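Of the protein chains in this complex, one is absent; all others appear in place.
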Amino acid sequence: MNGAWLLLDLVLVPMILAAALCAVGARAQFTGIVFYIVYGLLLALAWVRLGAENVALAEAAIGAGLTGVLLLGALARLPAAAPAEPGADGSPGTALRLAAAILCAALALGLGAAVLALPEPAPGLADVAAAHLPATGLGNPVTAVLLVWRGYDTLLEVVVLLLALLGVWSLTPDPLWGGVPGPRHRTRPEGVLVFLGRVLPPAGLLVGAHVFWAGADRPGGAFQAGTILAAVWLLAIMAGLTDAPAVRGLALRLVLVGGPAVFLGVGLAGLATAGAFLGYPPDFVKPLVVLVEAALTLSIAVTLGLLVAGAPERPPR
Amino acid sequence: MTDAATLYGLCGAALVGIGLYGLIVQAPLLRKILAFNLIGSGVFLLLGAIAERAAPGRGDPVPHALIITGIVVALSATALAVALLLRLAGATGRSTLSPEPPPPAPGERNGG
Amino acid sequence: MPWVVMAVALPFAGMLLALPLGRHAHRLAWAVLPSGLAVSVLLVVQVWRGGETVAYAIGGFAPPLGIALRADGLSALLVLTTALVVCATGLFALAEFRPPSAEREARASVLFWPLLFALWGALNAAFLGGDLFNLYVALELLTLAAVPLVSLEGKPETFAAALRYLLFALLGSVLYLVGVALLYGAYGTLDIALLAGAARSEPAAWAAGALMTAGLLAKTALFPLHLWLPPAHAGAPAAASAVLSGLVVKASFYLLVRLWFDALPAVAHPEAATLLAALGTAAILFGSVLALRQERLKLAVAYSTMAQLGYLFLMFPLTGGPTEAQPWSAGAWNGGILHAISHAFAKSAMFLAAGLILEAVGHDRIAGLGGIGRALPMTVFAFGLAGLSLMGLPPSGGFIAKWLLVTTALASGQWWWAVPMLAGGLLAAGYVFRVLNPALAGADEPVALRRPVPRRRQAIPLVLALLSVLLGLLPLGPYRLLWVGRPTAAEEGLG
Amino acid sequence: MRLALDLFTVLAVSAGAFFFLAGTVGLLRFPDVLTRLHALTKADNLGLGLIVLGLLPRAEGPLAALKLLAVWLFALLAAATVAQLVARVALRRNGRSPGGSAAG
């Protein structure tokens, strides 16, 4: 058994490193980004290999999906860069590069040594988590960590997401405030893009719902589902089938704050019902978690979609 | 399985180094943003290896949850950085930061 | 009522409400600011009365599986400082960030409020968090709230400043995160209190400590990682500069203190402490000299922040020094903390005062501010009072803080750390009087005010400056509070 | 029965891998972008289909089998549309990279 897995590792790890090196070192930025997209895919494979399907789902949707699209979109909209000459555009000369390379190699080696020096047997919380899992009624320990035991992290994290969106919106030129993010996409009617935009969103809705539902007991959950929904929404926008919403809309804003607000509300209600902030009354853990996740999924989907769409560029309709 | 965990842990360490190199050396801001993402995913791989070491075969769920949180946080930061970069390029035509801090603006422009 | 929880939850609730409220968001300030201040005061009272660290297991799940919030004297004091500074800047900003008309909403006036509330919540989350990973999320929250504030006015030069700030901050937090991962791998917990019991001096802990320290230094803008700070803090709107310079950089410093004194005191090396102090010394000297050479008031104030942050790092090699000369034990530790707090008040006062001058005169070129003292006496007085604290002249919070640090340095025979502190005080006097002298002297042609500044607004920086002075006049209060839950390493030194 | 199914899996997966190999050879050896595109999309999707086919007997129940088929269907859809769109870009661009910035 180990032989084949080792072979796989010995192929996969060098590929990851090669993709990363090329993403950093490729001469053209476009090439670097394509390598980064491939790198995200390879990482998703690594997560599957390590038995971390929850993470693999997130990486597949975010690392290989949204981040790549974000970077590609940005590159297409940046002004053409002048031909790169070392030093001309603020990039360091050879000596500095060498110094940086030595520093980074030393850091990587030190980090590697620290990894090798980690104690054996390795400490961890897997057993503690397994012992507490039945009390939650959930089957997926990662969901239990994210929404029950370390729900506070997750609450702050969804606030981070919303805050990033406010940050992106804060870059709107003043006359366009309240307007619509991104350009209006044009497509050939009955063309391939339109076809894709028609077929994939319903499929994505289905897959997203599946990942969301599975999340309570098997790998999946609000973040993965939200990302999938965001991706197919963006696809429908790029296919010109629908337009991004104007950011001044009250309904949109309520959807955006809805997830975090429900989470915070349930958390504060926990003060009364469970005697602790972000606590759940013993018999209602699973239904409350599913409620919070449902609200979060919607908010995350819309927030992520708008994050990638960027700052408003068109005046409100 | 522990061997695999160590291998991926070392891979994560190398990725942190590669990403940091890119962040320091590359001038175009988009490349810096990309390099930052490489460092981030290197750290996540490190955490994944730690999860696998702690509970071979099933994985420690706590680091897995931390990674998912980290991935979302990294995406948020990336989106903000990209938006800032596009706005910077739109306003000044630049897509790099010059090594010196930008010269102070004339006071008159600060009035409003 | 668990005030630790409310201190975090309330500002975030405000943030979530502010967005849908749109052009009415500024009205929310009248609810969130006072209630947040009240919660902070109640938290301080709770810690003071209880006399021990208030710990709260979120969701009822104790660490290591769950996350604990902890409020000891230090965190309570910082939460209160934050509340006071945020409330003052919030009141100050009410005049600036309100909708231009009743019908339309404007970008900056809508976004300022959720950003400010989120910043507040993030600061409290950082001061009260007891879990290293949760603190990472809090740090990111802080960054993502602070960066948009820098470029909120939409001035082109601030986009580069904000982006530079963002990149430094992201690098800092990712380095911090590497350390968190290593510590979990080595000890199987993220809880600071549990780590304190488990951590030993070994390679994984060294690597983690070094990386986390480096990351936090980048966020605290310690020399030579300071490049991002002056353009960001000087370019931001005054109300934002006040919280960025007064509070945000203190959060990462606070985490550094937590890391060294609470989580890893056994791992910290005396040589590393010396290195930190050496960098701090360089920051004091470089920052002060650069502040002296600035043409613009806000940039001078920003470089002064870089210099003043340097003092904070002198406490690392000095803790554990003899304290016979002082009425309190752990003099250096107390001195460092007090300096952070008095600088928070003084610097926010200075930035608000500089903002008022900029608003009234239309520029902030120091050379063109002759005679401004007659036009805006209250504002210039506030600037001078705050400068008193920066120089470390009695009676001020800055004086007590520096006196504690200097006497510890002398008593422990490490007189060389006293030199930069005294030199920094002289240089601070230089850059403060460089502004005050012409401002107070009668210029041939007194500056013309573009628009009058109401006294109500001028009073706000004055109150902050008075607070920084007052800190030196009622000395016993903060010390007794700081005593609560103080780590033993603060008394006995590191290593 | 079990042995026969295993044999089927081995054969189908091997055949699938062969088609991937063919696609790669095409990607590396074919002279211009359009022929490469052509070879690639056909071969690797056939390969994926064969692998899905080979794994079908090992699926736990009809729902899991359906999911496997859905994977193939999505991949086919993506490959077909992407090939079409990218070919358009390639035709128009005459072999230049998109956006002047790509050269930087």
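For this structure, a couple of remarks:
To keep things simple, chains are lettered A, B, C and D as they appear, and every chain counts its residues starting from 1.
What we mean here is this: a residue touches a chain if its C-beta (ideal position, glycine included) is under 8 Å from a C-beta of that chain, and two chains touch if they have at least 3 such contacts.
By definition in this document, contacts and distances are computed from a predicted model.
Between the names "Multiple resistance and pH regulation protein F", "Branched-chain amino acid transport system ATP-binding protein", "Malonate decarboxylase alpha subunit" or "ABC transporter permease", the one given in UniProt for the chain missing from this structure view is "Multiple resistance and pH regulation protein F". Although it is not drawn here, the omitted chain touches the following shown chains in the complete assembly: A, D. Residue A:L235 is the one among A:V115, A:L235 or A:A301 that touches the chain missing from this view. Within the full complex, the residue among A:V24, A:I37, A:A108 or A:V247 touching the omitted chain is A:I37.
Check A:P92, A:P119 or A:P183 against the missing chain and you find that the one touching it is A:P183.
When the missing chain is restored to the complex, the residue among A:V24, A:L193 or A:A311 that touches it is A:L193.
Although one chain is not shown, part of chain A still touches it, namely residues 1, 3-5, 7-8, 11-12, 15, 18-19, 22, 26, 30-31, 34-35, 37-38, 41-42, 44-45, 47-49, 51, 53, 56-57, 60-61, 64-65, 68-69, 72-73, 75-77, 182-188, 191-193, 196, 200, 203-204, 207, 210-211, 214, 218-220, 224, 228, 231-232, 234-235, 238-240.
Along chain D, the points of touch with the absent chain fall at residues 6, 9-10, 13-14, 16-17, 20-21, 23-24, 27-28, 33, 36-37, 40-41, 44-45, 47-48, 51-52, 55, 58, 60, 64, 67-68, 70-75, 77-79, 81-83, 85-90, 92-93, 95-99, 102.
Keep in mind that, in the parts below, only the chains that are shown with their structure count from here on.
More contacting C-beta pairs link the chains of A-C than the other of the two pairs A-D and A-C.
In whole angstrom, the spacing between the mean C-alpha positions of chain A and chain D is 26. Centre-to-centre spacing of chain B and chain D amounts to 31 Å, using the average Cα coordinate of each chain.
In chain D, the residues that touch at least two other chains are 101, 104.
Among all residues of chain B, those that touch two or more other chains are 16, 20, 28, 46, 50, 53-54, 62-63, 66, 69, 73, 76-77, 80, 84-85, 87, 95, 97.
Across the complex, chain C is touched by residues 110-111, 113-115, 117-119, 122-125, 128-129, 132, 148-153, 155-157, 159-160, 162-164, 166-167, 169-174, 177-178, 248, 250, 253-254, 256-257, 260-261, 264, 267-268, 270-271, 274-280 of chain A. Only residues 2, 5, 9, 12-13, 15-17, 19-20, 22, 56-61, 64-67, 105-108, 110-111, 114-115, 118, 121, 125, 133-134, 137-138, 140-141, 144-145, 147-148, 151-152, 154, 159, 178, 182, 184-189, 202-204, 206-208, 211 of chain C touch chain A when the two sit together in their complex. Considering their complex, residues 16, 20, 23, 29, 32, 36, 39-40, 43, 46-47, 50, 53-54, 62-63, 66, 69-70, 73, 76-77, 80-81, 84-85, 87-88, 91-92, 94, 97, 101-102, 104-112 of chain B touch chain C.
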